[in-house]
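Left out: one protein chain. Kept in place: all the others.
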Amino acid sequence: MNNEDIKKLLESVKNNEIEIDKAMKVIEDLPYKELGFAKIDNHRELRVGYPEVIYCAGKTIEQVVKIIEFMLTKNNNILATRATKEMYEEVKKICPEANYNELGRTITIKKRSDKTTNSYIAIVSAGTSDLPVVEEAFETAKILGNRVEKITDVGVAGIHRLFSSLDVIRGAKVVIVVAGMEGALASVIGGLIDKPLIAVPTSVGYGANFGGLSALLCMLNSCSSGVSVVNIDNGFGAAYNASIINKL
Amino acid sequence: MNNEDIKKLLESVKNNEIEIDKAMKVIEDLPYKELGFAKIDNHRELRVGYPEVIYCAGKTIEQVVKIIEFMLTKNNNILATRATKEMYEEVKKICPEANYNELGRTITIKKRSDKTTNSYIAIVSAGTSDLPVVEEAFETAKILGNRVEKITDVGVAGIHRLFSSLDVIRGAKVVIVVAGMEGALASVIGGLIDKPLIAVPTSVGYGANFGGLSALLCMLNSCSSGVSVVNIDNGFGAAYNASIINKL
Amino acid sequence: MNNEDIKKLLESVKNNEIEIDKAMKVIEDLPYKELGFAKIDNHRELRVGYPEVIYCAGKTIEQVVKIIEFMLTKNNNILATRATKEMYEEVKKICPEANYNELGRTITIKKRSDKTTNSYIAIVSAGTSDLPVVEEAFETAKILGNRVEKITDVGVAGIHRLFSSLDVIRGAKVVIVVAGMEGALASVIGGLIDKPLIAVPTSVGYGANFGGLSALLCMLNSCSSGVSVVNIDNGFGAAYNASIINKL
Amino acid sequence: MNNEDIKKLLESVKNNEIEIDKAMKVIEDLPYKELGFAKIDNHRELRVGYPEVIYCAGKTIEQVVKIIEFMLTKNNNILATRATKEMYEEVKKICPEANYNELGRTITIKKRSDKTTNSYIAIVSAGTSDLPVVEEAFETAKILGNRVEKITDVGVAGIHRLFSSLDVIRGAKVVIVVAGMEGALASVIGGLIDKPLIAVPTSVGYGANFGGLSALLCMLNSCSSGVSVVNIDNGFGAAYNASIINKL
Amino acid sequence: MNNEDIKKLLESVKNNEIEIDKAMKVIEDLPYKELGFAKIDNHRELRVGYPEVIYCAGKTIEQVVKIIEFMLTKNNNILATRATKEMYEEVKKICPEANYNELGRTITIKKRSDKTTNSYIAIVSAGTSDLPVVEEAFETAKILGNRVEKITDVGVAGIHRLFSSLDVIRGAKVVIVVAGMEGALASVIGGLIDKPLIAVPTSVGYGANFGGLSALLCMLNSCSSGVSVVNIDNGFGAAYNASIINKL
Amino acid sequence: MNNEDIKKLLESVKNNEIEIDKAMKVIEDLPYKELGFAKIDNHRELRVGYPEVIYCAGKTIEQVVKIIEFMLTKNNNILATRATKEMYEEVKKICPEANYNELGRTITIKKRSDKTTNSYIAIVSAGTSDLPVVEEAFETAKILGNRVEKITDVGVAGIHRLFSSLDVIRGAKVVIVVAGMEGALASVIGGLIDKPLIAVPTSVGYGANFGGLSALLCMLNSCSSGVSVVNIDNGFGAAYNASIINKL
Amino acid sequence: MNNEDIKKLLESVKNNEIEIDKAMKVIEDLPYKELGFAKIDNHRELRVGYPEVIYCAGKTIEQVVKIIEFMLTKNNNILATRATKEMYEEVKKICPEANYNELGRTITIKKRSDKTTNSYIAIVSAGTSDLPVVEEAFETAKILGNRVEKITDVGVAGIHRLFSSLDVIRGAKVVIVVAGMEGALASVIGGLIDKPLIAVPTSVGYGANFGGLSALLCMLNSCSSGVSVVNIDNGFGAAYNASIINKL
Partner (left out) sequence: MNNEDIKKLLESVKNNEIEIDKAMKVIEDLPYKELGFAKIDNHRELRVGYPEVIYCAGKTIEQVVKIIEFMLTKNNNILATRATKEMYEEVKKICPEANYNELGRTITIKKRSDKTTNSYIAIVSAGTSDLPVVEEAFETAKILGNRVEKITDVGVAGIHRLFSSLDVIRGAKVVIVVAGMEGALASVIGGLIDKPLIAVPTSVGYGANFGGLSALLCMLNSCSSGVSVVNIDNGFGAAYNASIINKL
């Protein structure tokens, strides 16, 4: 409800085209609209095609199914992250067209064929063990309507593999780098490109890896200037971020 | 040296227009040129107007002066971060037009009047103690050619102050949030805007703040999806990042 | 045994109304009575109706059943926290009126109908994954005789949801805020109310959440002045605290 | 602006008693008023007599003086924490009646003689090195209008000293416990009283104290149920909290 | 092999009573004997009756059985710690008189009836969840030939329980205090007795307990002077230490 | 005040040899005496010759002087730890016979010539940088009336130096091991002796030493069974502990 | 492709023995060859007989089998670390000569009988629980073609066992020390030998061991100069390192 809308409403009141009680109702809702919480949230979804996102960890199968059941009544694409296969099996019963990415642990339901972006997000990863995070980022970026390129297994232990893919990485509008262990890949790519780079530390590794802490600290201390970081294993967050940037 | 260049070289060899030894020399250099490191770096600076950046911490006054002396021979804007007042005094002797931001500890030298962006970066901060980081980010963003809006002292302890500035924040192309203590401001703004948000935890606080760790962890675990994080007190890094995004 | 009692005792000794040996016995016991540990503890329970609380973690089913069996001989309400369903099944056999809150993992047995307070405790939580802690706090507050209002799922990622419930929160005598991830909700509410706020960090989250450390540090460093904190996931402790305050 | 106000406004519009532009202006302001941020904040101060609090750490002497200069134009008591003696000397020049607590590093200016509470806050501390935190809490509680009792140097290494003061502690409406090293005093007192207890870990100690971490963890893990915790060395926060409770 | 032995050997060489080759062999062994490693170790066992101790964690059932099988050929008491019930079942087959303490996870085999000490070790614990560590300490102290008194469940949340047992604690020659959560019991007892106190932090607790870290730091920072600390949950180490002291 | 004293008091009351008011006064003090806090503390000092100990860190010079001034009125030896040279200079003015150990930062005043123990405490240290902690332990042990042997600079990097002193170490009744860096010396000696060993980690080292954490963890995890640990750099605590054991 | 190769290629072009397009193809690949990534990697394997190494953790059985299936087509020895028994069972089906080291969790396939080195690597370990890491290092060193000597169970708690094996340790060209708990063995051996020493901290231990952190910090802070460290439990990395040194 923009300023024009308010003006019209007041003119309707003046012209007796609307009852005062009804007008009051509308204005009562105004604060949130004026602050733009609920409404703008709705607008945003319609406008940019962002699906509702369900974080399944810590939810029961029943809860996940009920949420999706409700969301199916709306015309939005649906994304559920950290979903178990059991969750998917139950979701499939009420929505046979639901897709499951086993590695990435995502359920996606495409209800609208939104236009995909021309520019693309590059998702670069260091090792094969980082693939679950890559896949979560991939599914998130796709359902949000982005063109995506994956470049996997280009860790710095064999840096020449990275150079072979440098053109694809440099062609992206925004780059996601997924790496565990020492997470050095983010710094190396950050020094080679001129685009925003979102680094995702993964919990891949052992010993003094401390559940991803080593990669996290490494990325936060990157000597390359264009690197920002999201939480450990947070493929969804990285892709959500990248999508916002890709659509600027 | 692109494919066309290589073809020509080989034809020259075939036609005896160039000696094998010389051709070998050229091809020997190929890798670095093909990877395009040094050269592209130079191009990048000319193209996007990014100045050389000198991180002064751990450098002597003499070193800083010498580096700037050399850089003054090139036609680039100059930015030095974490610079002491003593450094500035010496720099001023060789470059009277140098500026010093005491709070932000930056030396800037504007050698070219590059066009400023139309879109702007919003730098939002929680408390007055976060201002040094804000100023470092501000000077960085300005010298990189960005339009910048500062919104300071809108921490969540008095959240209504934030709402008064929401329009300015929402109008930005990219938002930097600078906050110490519990760093909650990043999450709150992240839930209210639809733009990339770069969070900078600061070391402001005491006790269980542990030098910025509390704000850092808070921001990394933000429940708002569009938040990415840079190192504690890293105003420069946030602004560098934001500048890349603002110029997309 | 107060000063008057001692005086009487000594007069009895003087008047030969009591033997020295017996008087010695009484005085030997004096310290504990004067310090009033055991007795006052008993009095306290009768007076404020606080049930015995059994922390079941690390106890066997048999131990839990035996403790409850003994407590059933007293006229107190009973609360057992961190109880498994198996524990409840066995408790039910000896006390069919026992209730089990599956989410909150509590067993409660109401043996007395104490008056409920007029003022109420508000329990506010950020996300659905925080509900187990909310339920533990809820059951604790109820069995301690408090009126309780729950406001769930008002995390700062969608802060307008919080504002809709602000009146209920402000009407409470004391507020419990339960939040995981970055725990920012405590700071935001702390800036909006004028009542004691007890923050409970939860272990909800992943990666750099480090088992609730991020929310804990966030809450300890809250920029809002009226916030105090209990241990991670300690819904019981928060409610016990809130009950003491609510009954002041 | 309540519902009645809105109704009147709309009727004025209908009756042409107010121009649409003016009415729009009023409604535009509605959200903030309805959410009641700024206003209620002002009300709260007038109502409960809470002074503005200035956290001096990280502020220059000039900034502190200017803030106090402005605040002197209002009829409120003034409290500045973490203030250096130099700050006080300058403040005294513009306000000779300002007081300085050297140990507690607080500046207080009493502009109104508010009634002091009948009930009191007990501030209990373990050792002499905890006194700066005790004094900060003491000055905060006093300026907020509370009766306060200090019981110092009753650490658990000589627990009989504590028992001598138990009556004073038990007589309080709310108890603040200040302790460094292992912070055991909070648990011991927590097991002896039936009132809210706010624990303040201090950074007193050395070695594996790690800047107050040992006392902080100790207090968070207290086996006594009625203990909540504030940040390390945060005497102000504890007293602010206690004041809210003491005035319930 | 003492000095006298060496003298005799050399005289034997001089008198041709022993061949040089044989004498060389003996002297070759000298270092270890002179340093007294292996031999003295053997002597020590015979002298003080200390059993071999088997730390079962990380060993297979077969390995444990084989070690005990070998040790049964010697006339020593046997102690195995961190033993599973499965291990015990297999050990029992080759040694029916073996005992198993299920709570303490120890296997003990008494092969000699050594005299028990007159002085005793007091093992004091805070809560029922600390009992496994108490039992490990108890079995260790017993098999090493010590008189032991157990005082359990006297945590500081109800400190009067402790005072009832103070005489027993004070009568000991050395005191072991076992406590989890905040571990305050060690400091309180340390301030009440005049004997060596060995504190054992336990991993009992949750949240910011961090696997026993809170109790460990608390005990290391104890304000009571006579407290020394062993590793988290290390009941064996505490009892071994206490036994050495008890037998001085 | 023992049982005999109480009996006498009561008989005096009975025989009118003492007024009831006076007797009441005495009995009022009883609890603390019966719990034996203050009195036994006094007795203990007279009995075992333990001096009062002043921890100077965080105290002003004036405070230290005043405390010592008061203590000089009693017939006890005096020990002040972590004392600066400035403190000593002032103490010397009121007590010329005061001694200062500059390395150990202790002030000692010998007022009584108590008998020194026959058995001795061995203080073993790894490197020269550990000497301040050694000296604090040494002065503490001496003033408490113990015979002491120092064996310094026998770190494991040149383990043969240790073996030369093994006899002296083995002859002690209790051994203190002071070591920084990796603190391995405690484990090595622990495996060679049959006496209680108190390990003191020091903050000597750099980098991943983290202020003594490396030595602390090393000593807590010692594979040698007879090792217990005190706080980092806590030479006083180790010696106090050792003294209790040495006098058993 | 060395310089000679390039010269030949260019001569072929000159002599029309190769078409320009084909020559271009070859030169296009040059950079990587000149940087020596892929090719040199291949050469290195052929030259030093280093097998491909498969890190199985986080890989499915199918993935491991497929990788080995492919590698069997090349004439290299094969090493898979962190392999489960299930993985081995499947590998055996396609390669019956595969060997499994159950303790070390390695699969090895010897396809070539390379010469074993004359000099040897000594692998020294502290306790029996360190054996899995020892075996991983052993298998790695063997398949890489090294002579290896194992000296196990020589922890510092019984240091004389170490001295018995000192000759074997000193005879090695490079020494690997595997130790958990406090990891002191590395420092002790480091002080006794004159060869490179690679220390492997293990996660063996409990309580304040914190998953190997204690041994890691101990080894990093070793007072012996010739010690370098690899990640916790990283037997493979230590042996790979040692092999490089052993073949110098």
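Just so it is clear, A, B, C, D, E, F and G label the chains in written order, and each chain counts residues from 1 on its own.
In this text, a contact is a pair of C-beta atoms (placed from the backbone, for glycine too) under 8 Å apart; a residue touches a chain by one contact, two chains touch by 3 or more.
Remember, it's a predicted structure, so these values are computed and weren't measured experimentally.
Enquirer: Out of A:Q63, A:S119 or A:N221, which is the one that touches the chain we can't see?
Expert: Of the candidates A:Q63, A:S119 or A:N221, A:N221 is in touch with the missing chain.
Enquirer: For a quick check of understanding: of G:V156, G:A179 or G:V230, which residue touches the chain that isn't displayed?
Expert: Reading the full complex, the residue touching the unseen chain is G:V230.
Enquirer: Tell me which of A:I169, A:V188 or A:A238 is the one touching the absent chain.
Expert: Of all options in A:I169, A:V188 or A:A238, contact with the hidden chain holds for A:V188.
Enquirer: If the hidden chain were put back, which residues of chain F would touch it?
Expert: 128-129, 158-161, 163-164, 204, 206-210
Enquirer: Mind pulling the chain B residues that touch the left-out chain?
Expert: 31-32, 35, 37-38, 41, 57-59, 63, 201, 203, 211-213, 216, 231-234
Enquirer: Touching the absent chain: which residues on chain G qualify?
Expert: Chain G touches the missing chain through residues 35-37, 44, 48, 53, 163, 166, 173, 192, 194-196, 198, 216, 220-221, 225-232, 236-238, 240-241, 244-245, 248.
In this section, only the chains that are shown with their structure count from here on.
Enquirer: Pick from C-F, D-E or C-E: which pair repeats the contacts of B-G, with over half of them the same residue pairs?
Expert: C-F
Enquirer: Per the centroid of Cα atoms for each chain, what is the distance between chain D and chain F, given in Å?
Expert: 40
Enquirer: Between chain A and chain B, tell me the centre distance in angstrom, where each centre is the average of that chain's C-alpha atoms.
Expert: Spacing between the chain centres: roughly 25 Å.
Enquirer: Which residues of chain A are in contact with two or more other chains?
Expert: In chain A, 31, 35, 37, 163, 216, 231-232 touch at least two other chains.
Enquirer: Could you classify the connectivity of these chains, where an edge means two chains touch, as line, ring, star, complete or other?
Expert: It is other, because the touches fit no line, ring, star or complete pattern.
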